[in-house]
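After the structure tokens below, expect a handful of questions from me.
Removed from the display is one protein chain of the complex; every other protein chain stays in position.
Which chain is which? They are A, B, C, D and E, in the order written, and residues in each are numbered from 1.
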Amino acid sequence: MIRKWLIRLIFIVLLGYLVAGFVVGLPPFGSADAPAYTHVVPRYIERSVVETGATNIISGIILDYRAYDTMGEATVLFTAALAILSLLGGEKDD
Amino acid sequence: MIWLIDLLLLLFLIVCALEATRNKDLLSVVIIFSSYSLVMAIIWQQLNAPDIAITEAAVGAGITTMLFVAAISKTSRWEE
Amino acid sequence: MILSSHFPVLIVVAPLFAAYLMPLCWRWKRGLTKPIAVTALTLSFLMALNMAFQVLRSGPISYHAGNWQPPWGIEIYVDYLSVYMALVVTGVGLLILIYSTKYSDKMIEKGNIAIFFALILLLIAGLTGMVVTGDLFNLFVFLEIASLASYALVPIAGSKGTKGRFEASFRYLYMGAIASTFTLIAIGFAYMATGTLNMADLALRLVEAREAYPTLVLMSLGFFVVGFSLKSALFPLHLWLPDAYAHAPAPVSALSSGLTIKVMAYVIIRLFYSIFGIAFVSSTGLLSMIQIIAALAIIIGSLYAIAQKDVIRILAYSSVSQIGYVILGATLLSSDGFTGGLLHILHHSIMKGTMILAVGAVMYKTGKRNIQDFKGMGRRMPYTMGAFSIAALSMVGIPPLTGFVSKWFLLLGTLEAKSYAFTFVILASSLLNAVYYLRLINYIHFKDPDEGSVRVDEAPMTMLIPIVILGLGAIFVGMMANIPLTLISKAVSSLGL
Amino acid sequence: MTEDIIVKTTARLMTPFIQMFGLYIILHGHLTPGGGFQGGAVIGASMILLAVVYGLEEGEKRMSHDLSTVLESSTIVYVLIGFIGIAAGVNFLASGAAGIPLGRPGDLLSGGMILALNIVIGFKVASTGKTLFYTLAKEDEG
Amino acid sequence: MIYQVISQYNYIAAVILFFIGLYTMISRKNLIKKIIGLNIMDTSVFLFFISMGSVEGGKAPIIVLGSENVIYVNPLPQALILTAIVVAVSVTAFALALTVKLYGDYGTLDADKIRELREEPG
Partner (left out) sequence: MIQHKDSIDKPSFITAFIALFVFWLLVSSAIDIQHILVGIVAAFVVSYYSADLLIKKREDIPSIKVVLLFLSYIYQLLLEIIKANIHVARIVLDPKLPISPVIIKFKPRLKSETAKVTLANSITLTPGTLTLDIIGDTFYVHALTAEAAEEVKTWHMEKRLKEVEDAA
């Protein structure tokens, strides 16, 4: 019994160590200097109203800057509907 | 103090996830998962992502839950 | 308005558009379903051909969807490698689609036929989209379209399918969903480290990011490799593949084996060469690990294939082995090896396509596919089985056929890289290939059929023609290997080898 | 299906307002949080609510098979909107660059292509949400 | 060091949730449990993305016309996650349909039992 718990403890400590090591390697949470915030995004924030006409920046991104992605996304939904219909739907053979 | 609320919400998420793993009654699991989604939506609202919060509340807690319930109603409710 | 400048996006949109039309057609104009599907894919193939000439004439094409400059909008980037893959995908896809028009009447449940064509179109569009895109997240979106379509295609035969089809599909979905999540995480890490999703921009900025956020970049690479190894069924992660192939309708197995896993391998190549940089990947030690895994895949896949009774399973395990060749060629760090690996993509798409379609034709006629049922089939379906035998011989690597050329380049590559162990692996695996393919040929041509077996004749024309074209492709590509090689050698040199 | 009159009457009276709110989310997608996906999901959820309370036949009656087939394929409209860009001599899915008027930011009728795409996506998501649930929950699968 | 770790609590929660989801997917035999695990795993990745976009003192990315010098949080991860949520729902729906079919064929949702009951295709 004790051995089982010991193994679990060691496992958890190891996992925790890995997670901590990984988390320290990330840019700090909420930092405005992280590359994710300084490279591409400023243009979206500063210019999306002028360039897309939308005050909701996210709408501006998904339906204008990255509208091609959203077409794919709608296609995924379409695929899912077809997939389910093929399994459970509609007309069957006589 | 806001970070304390965030921390509590995250803790709640983890508890929900663990319970969803452990519980044998699939219908309860689905309801727990639905509340998990709602709390996730609140966390995203806290992180200033209202769009995603609405999506998660409508899709995760609404449509996905209903799909799970529909599937369970046609299969069995208990995990053997 | 020059339409040809829009081909990089139209090549994806044409099959998508046809797929959207399928439910409408099925509801109101059933006769149009198949013609529309075939037309759309033909258009796609012609566009790919045209783009190949464009690229050869004036270099890679960069298309900005929505007129937004690359790091901000989505860039569609067609270079030598992309256009080569696009040609393979649309070309082989078109032949398989033509084959399916007849096949689906008998082997697919009636209510599912329109969905079947729609999903095939979606699968091909997804693969084409993955191949031509220059944006990492766009890659993920098209990956999901292709994956969801291929999960759904496995059990599509409905009541005419085998009993285990749902389980096979679920297993496939289970593995695929894990792989997709891993890919998404990897994209997140890459974005976090660099702040961009555009592949070219990412490659530039990763150089700095490697200093600033070493763990992030490494984790990103790791998750990508695991995700796409799962998707391309690289050896220890291949478990979903044989079941999925065995239960899917033949054209679907042909598509998955010929195209899907090849495109996933293409993504690995793209990641190594165009995004992370092959020097960096090699410095992490990942490259030699993958080489060893690929070599193991070659040998173990072949060994498994020898042990099978079901012809489709033989071909499935053979695919596990062949994907090893592609990956091994791409990671040898020699230009000959890389050329061999890329040529092997074309070779294997054609060969596996031929063989699975031929087996599908036999199933269409007899409903059987155990190796015993193939006895004497050569006399009954001479053209189908002739194409099958050419493809099998090409897989073994008999000289004027394609398999020989690509294996030759691979061998040269291993010698150039001074990895003699891999030379031995390739030679040994050719021997193993010979064992099971020659056994098949022996059954087909030199054994008498069992008493009381069904008498059958040749497959219908619409099915036979694609098989024969693909089979002749083996000879054609083998004799005139310099035609694909012009494109491949450009691709290899543009990727820096 | 339930016999509870509280649930039944409340569901009946609320559904039109839920759908109206879904449309509001869709149409204000470029101004406030929300958009085609969220609003579509809300409308889809309202149809699921009807199905849960009144049974699947009721919903089938309201949205015929033909209509849902057409709505499933509404992604075509998305692609056609994309072709405006090509017709205008610029690239696929271009909005401002293709000369689609962007309007005055903050107005309801603004945002160029975004408003149109939101509506398309909204109908698409609503119909897919409905299809997914109805197909999954259908009693007799044949 | 400790502070550095603690201050990233969102990421830590995301990692923990990811492992819970993966564990559920691998260890549970029930197919619906596996799908729940997949969903937990997916949402943990979404949480990771949204946390990545968070900026201290940032406002939600809805531009208030006429105001200046407002910091907004990073909208791009949010836009990506919107797509990813839809993808996750699609996959879940299809997996559930498969589950219903599997139950119809085998009368159980246990992955091991299904494997035992399965007949090899001939």
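Operating definition for what follows: a residue touches a chain if its C-beta (ideal position, glycine included) is under 8 Å from a C-beta of that chain, and two chains touch if they have at least 3 such contacts.
Small disclaimer: the values here were computed from a predicted structure and weren't measured.
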Quick one: jot down which shown chains the absent chain touches.
D
Contacts of chain D with the missing chain: which residues?
4-6, 9-10, 12-13, 15-17, 19-21, 23-24, 27-28, 31-32, 50, 54, 58, 61-62, 107-109
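Note that only the chains that are shown with their structure count from here on.
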In terms of touching chains, how many steps apart are chain B and chain E, taking the shortest path?
1
Can you list every chain in contact with both chain A and chain B?
D, E
Where the centre means the average of the CA atoms, what chain is farthest from chain E?
C
Which pair wins on C-beta contacts, B-D or A-D?
A-D
Which chain's centre, taken as the mean of its Cα atoms, is farthest from the centre of chain D?
C
Taking each chain's centre as its mean C-alpha position, how far apart are chain D and chain E in Å?
24
CA centroids of chain B and chain C: separation to the nearest Å works out as 38
Can you list the residues of chain A that touch 2 or more other chains?
22, 26, 34, 36-37, 40-41, 44, 49, 55-56, 58, 62, 64, 66-73, 75-80, 82-85, 87-89, 92
Going through chain E residue by residue, note those that touch at least 2 other chains and give them in order.
9-10, 16, 51-54, 58, 60-62, 65, 76-78, 82-83, 85-87, 89-91, 93-94, 96-101
Under the touch definition given earlier, write down the residues of chain E that touch chain A in their complex.
1, 4-5, 7-12, 15-16, 19, 51-56, 58, 61-65, 71-72, 74-79, 82-83, 86-87, 89-91, 93-94, 97-98, 100-101
Going by the contact rule set out above, which residues of chain E touch chain B in the complex?
9-10, 13, 16-17, 20-21, 23-24, 28-30, 32-33, 35-37, 39-40, 43, 46-47, 50-51, 53-54, 58-62, 73, 78, 81-82, 85-86, 89, 92-93, 96-97, 99-100, 103, 108-110
Complex contact set, residues of chain E against chain C:
18, 22, 25, 31, 34, 38, 41-42, 45, 48-49, 52, 76-77, 80, 83-84, 87, 90-91, 94-95, 98-99, 101-102, 105, 114-115, 118-122
